[in-house]
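With one protein chain withheld, the remaining protein chains of the complex are depicted in position.
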Amino acid sequence: MKFKCPECDGDIEAKEVIEGEILSCPDCGAELEVAKDKKGNFELKVAESEGEDWGE
Amino acid sequence: MRTVGIVGASGYTGGELLRLLVDHPEAEIKIATSRENAGEPVFRVHPQLRKKTDLKFVEPDLEKVASECEFVFLALPHGSSAPAAKRLLEAGVRVIDLSADFRLKKEDYPKWYGWEHPFPDLLDLAVYGLPEFHREEIKGAKLVANPGCIATASILSVAPAIKTGAVEKNRVVVDAKIGSSGAGTSVSIASHHPEHSGLVRAYKPSMHRHTAEIEQELAPLAGGEVKVALTPHAVDMVRGIMATGHSFLTRQVTNQELWKIYREMYQNEPFVRIVKDLRGLHMLPDPKNVVGSNFCDVGFEIDPHTNRMITFGAIDNLIKGAAGQAIQNFNIMIGIDERTGIDQAGVRPI
Partner (left out) sequence: MRTVGIVGASGYTGGELLRLLVDHPEAEIKIATSRENAGEPVFRVHPQLRKKTDLKFVEPDLEKVASECEFVFLALPHGSSAPAAKRLLEAGVRVIDLSADFRLKKEDYPKWYGWEHPFPDLLDLAVYGLPEFHREEIKGAKLVANPGCIATASILSVAPAIKTGAVEKNRVVVDAKIGSSGAGTSVSIASHHPEHSGLVRAYKPSMHRHTAEIEQELAPLAGGEVKVALTPHAVDMVRGIMATGHSFLTRQVTNQELWKIYREMYQNEPFVRIVKDLRGLHMLPDPKNVVGSNFCDVGFEIDPHTNRMITFGAIDNLIKGAAGQAIQNFNIMIGIDERTGIDQAGVRPI
């Protein structure tokens, strides 16, 4: 199956996926959750990610 | 002699407060708190203080601190300072807070810190602790909000450019280089020596929290809004910040005109030095030349090719960027010579 990463439009290929599974975009490293849209097709949503923030 | 307390004394900033206050003629350190190290002599965590003091860490008990100390330096993580300051202020203690909890206005906190201020009324009490800009207000202040380290170097170095009235105020670039001690004592892969040695790592390249206080302090000089484009980088230094400012000129300015502005602003400041030499190795500010001191070196260069004014600001992030400036504020608050106890020259080379 072929997906587009919502963050960077990168192509993501996955043999078969199950709902709730986390995929990682090869181009930008975004953590993407496999979800189902209204018509029941698989789609990817960005899972919340905590950026590195240090330094005062 | 004034009784002082340090709440959160086990970090690098706490260690510098101890180191500088131990020899301060007007300060008697009554209390240095550390939850983890209570009962231990401070030199167990700060070995440079062995034989300098036998003071021991104690549990952070605000009631005890309030009863024994006239002045308290709060060196707690953001968010934990606010309640502690409130308690101490209620007991009549004068507080110097090294966190960001009181630096900004109420409406800035949600945007820049994702945090609703729990005691907004205290913000009216707070004075932004940059002596070069707020000396008079600091004198009588009950609550001083010590500036951030990147903010200190950026504000002091960019201010003269803003003062010229000849730079575009909506796009002041500040490209900062920061030493590892800026991240404090918390250990992470990012601070792991093999990962930190010889690196240039941009972090929080946009919307860094210090942007808010830099803009807040420069706006009055500009007579309006200033937009700062700040991008910090971790580089291979333990101490030190270099803030390189790139501002775009709206008219021709001469070196002489700029020197005049720098002199007017800083000639009589005890801790700001104008560094723009035409010869030698140290022509412009370099953190290496201020580390160990409370000095902020500022410099500039005009780039005719792009009508740009380049500004430089170098400090020791733990001293002028934290502990030293806190004590400079303390000196002002008790009405003594501002240089007392923090007038040491930098330690070179390190």
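In order of appearance the chains are A and B, and numbering begins at 1 in each one.
The criterion applied here is as follows: a residue touches a chain if its C-beta (ideal position, glycine included) is under 8 Å from a C-beta of that chain, and two chains touch if they have at least 3 such contacts.
This is a predicted model, so every value here is computed, not measured.
The chain not shown here is touched by just one of B:Ile29, B:Ala166 or B:Val228, and that residue is B:Val228.
Touching the missing chain, out of B:Val58, B:Leu104 or B:Ile310, is residue B:Ile310. For chain A, the residues in touch with the chain missing from this view are 7-10, 27-31, 49, 51-52.
Of the residues in chain B, those that touch the hidden partner chain are 170-171, 173, 175, 177, 179, 189-190, 194-195, 197-202, 205-207, 211, 227-229, 231, 233, 235-238, 240, 242, 244, 246, 248, 281, 284, 286-288, 291, 301-308, 310, 312, 314, 349-350.
Everything below uses one rule, namely that only the chains that are shown with their structure count from here on.
Distance from the chain A centre to the chain B centre is 40 Å, each centre being the mean of its Cα atoms.
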